[in-house]
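Worksheet: the structure to be examined is printed underneath.
One protein chain omitted, others in place.
Labels for the chains are A and B, by order of writing; each one numbers its residues from 1.
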Amino acid sequence: MKKVIEVFNRSISKSIKFLKKDKMAMMSVIIYLFFLIIVIIAPIIAPYNPHEIIKENGKYLFNQPPSFKHLFGTTNMGRDIFSQLVYGAGPSMLVGFVASFFVVVVGTLIGLFAGYYTGKLGEFLMRLTDLAFGIPFTPFIIVLISFLGPSIKNIIFSISLLLWRDTARIIRAQTLTIRERSFVEAARVSGASDMRIIFIHIMPNILPLSLLYGSLAMGWAILAESSVSFLGLGDPNSMSWGYILNDSFISQAMSRGAFYWIIPPGICIMLLVMAIFFVGRASEEILFPKLKQQ
Amino acid sequence: MALLEVKDLRIYYETSKGMNQAVDGISFSVDEGKSICLVGESGCGKSTTVNGIIQVMPKNAKIISGEIIFNGEDLLKISNKRLKEIQWRDMSLIPQAAMDSLNPVYKVIDPFIEILRIKGGMSKKIAVRRIDELFKMVGLDIKRAQYYPFEFSGGMKQRAVIALALVLNPKLVIADEPVTALDVIIQKQILVELGRIRKQFGLALVMITHDISVAKTFDDIVIMYAGKIFEKGSSYNVLKTPIHPYTMGLENAFPSLDDDKKTLISIEGTPPHLVNPPKGCRFADRCPFSKDICFKEEPILVEVETGHFSACHFISDIKEIRRKAMEVETWLNMKS
Partner (left out) sequence: MSGKWTYIRKRLFQMIIILWIIATILFFMFRLMPGNPLVAYIEPTFDKEQQDILMKQFGLDKPLYYQYIVYIGNLFRCNMGVSFFYGDTVLNILKRNLPNTLYLTIFSLIAAYIFGIFFGILLAWKRGTKFEKAGNIGTIITRSAPQFWVAMVLLVVFSFKLKLFPSSGTSNAGVIYANELQKLTSPDFWKHLFLPGLTLFIYLQGLPTLLMRSNMFDVMGEAYVEMAKMRGLSKWRIMFKYAARNAILPIATSLALGIGTSMEGNVIIENVFSWPGLGKTLVDAVVNKDYPLAQGAFFLIAVIMLFMNLIADILYSVLDPRVSV
């Protein structure tokens, strides 16, 4: 456990030094934190309840273009889009965080064991990963969520059920290489138990890779959630960005040219996912400083 | 006139930590049909020098100053087009990493045909005949040419790249540690073969090695260290009567197939970093004979006897130094 914290601290201090140099990574972190803050202060800065149908002077405010009172206009049912955007950050990030956490834990464990044990267990885990790759991702989560019911919990569950596969595969490959290194050999010869070797010796070396894939998984999870919500299979209680776009789609916002409704939610998703990918890519530079300076 | 004349060549690498002064004032020359051996430890600048000569270097390598006169032309000043004409036709290179020097997705015969067609103006039929000759020369079966590189053994690959270097009958061949990766018996075989081919075709050969015992068969030797030349002269003189402590240290450090009575003594320590090279002689910290002046002033390369140069402050005491250098204690005492 101490080793994990050590590696973690080292990564953090290296990251901070790196961020100061790479502008894109710095901006990405800022965007990321920006959305995080939005999630927290959403109730404060949102002028309306995202589900609230707004009436003014007895008239329902359907399809209003952006104005001072409604920064991004209103939907065709009279809901304030700005408030929806602000509240939409929450579900997206929640799904992203939780799903990527599962992906990292499950994917890493499976990858470690599949890579370390080359016998029946290793074979089995590898076949399991192959199977996970053989199942089409989006169709699967669509079918599963429609069965389980549209709640955030089910969305996270369905996504996590397959998303660990990339992590597992890469961690397994890495473990196979590290397994052959002399310090592992030394540990084995000195009588260390398998568990000890895996968690004390091998794991700290693959942890950076896990975290990298964890951050990628977060991006993929957010995209997956938005796709599912867009298709109308998402959680209607939480107004995620995908759901806002679903709303706009079925109410023909495109034919009305309601840019104010269509563009912002997509931009939000795109920025957040981009920021996550950039940070992920930047961390790859930090964690695997190759001789790229040629 | 010499076939190749390198004059005061300086090649530095741009790194994040500063300028790495890898080659810092190297001069030597090779006459037609002669052979010269560049000897030195890893990192002394031998590869950088020859990469500079053939003009294929990594992006961050910069030629700061100097001249490389080949056949009367300064390679550093000619046009790219002219350079491409010279490359491989008049001057070629046998690479260090024969393992990876052939395009893995093409058969071994392919680069031969490619260059014979493009630069030799031959048709495929004639090219194949020439390749057959070359293969016989290096001891390879022509049928093997239809195989892929990964199907060749290390020794076979080495022979193939030697053949490839000779394909257009160049005047000068540079061999960058061509036998280092092979076992000792094959090493000798290939060196003998190289010597035979050289004599047969009147090639000039520049060979790089870190093993001084290999240099015996060469006409001249250049001893390099940390980007500088420490000693240079005919191989007979340099090996029989070395006039630099480093050369003496090198001789002690390598086994040779012929002389088994020798005790191996290694030189303690490692070469200096060349980003901020030390003042004075770059070998001072590892040299058992260094004194104060060695750490302050850099010794200049002087001609001690005809054609035999050395860069050491204590050339006048060289006989005494040579005697002491043959004793194990001199080198072991450096540990402290």
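The definition used in the following text is that a contact is a pair of C-beta atoms (placed from the backbone, for glycine too) under 8 Å apart; a residue touches a chain by one contact, two chains touch by 3 or more.
Since this is a predicted model, take the numbers as computed values, not measurements.
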Among displayed chains, the one left out touches A, B
Checked against the full complex, the residue among B:38, B:61, B:75 or B:115 that touches the missing chain is B:115
Missing-chain contact among A:12, A:121, A:186 or A:263 belongs to A:263
For subunit A, residues touching the missing partner are 24, 130-131, 133-140, 142-144, 146-148, 219, 223, 226-227, 230-233, 242, 245, 248-249, 254-255, 257, 259, 262-263, 265-266, 269-271, 273-274, 277-278, 281, 292, 294
Contact residues on subunit B toward the hidden chain run 54, 56, 83-89, 92-93, 95, 97, 99-106, 111, 114-115, 118-119, 148, 150, 161
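As a working rule, only the chains that are shown with their structure count from here on.
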So, in whole Å, the Cα centroid of subunit A is separated from that of subunit B by 54
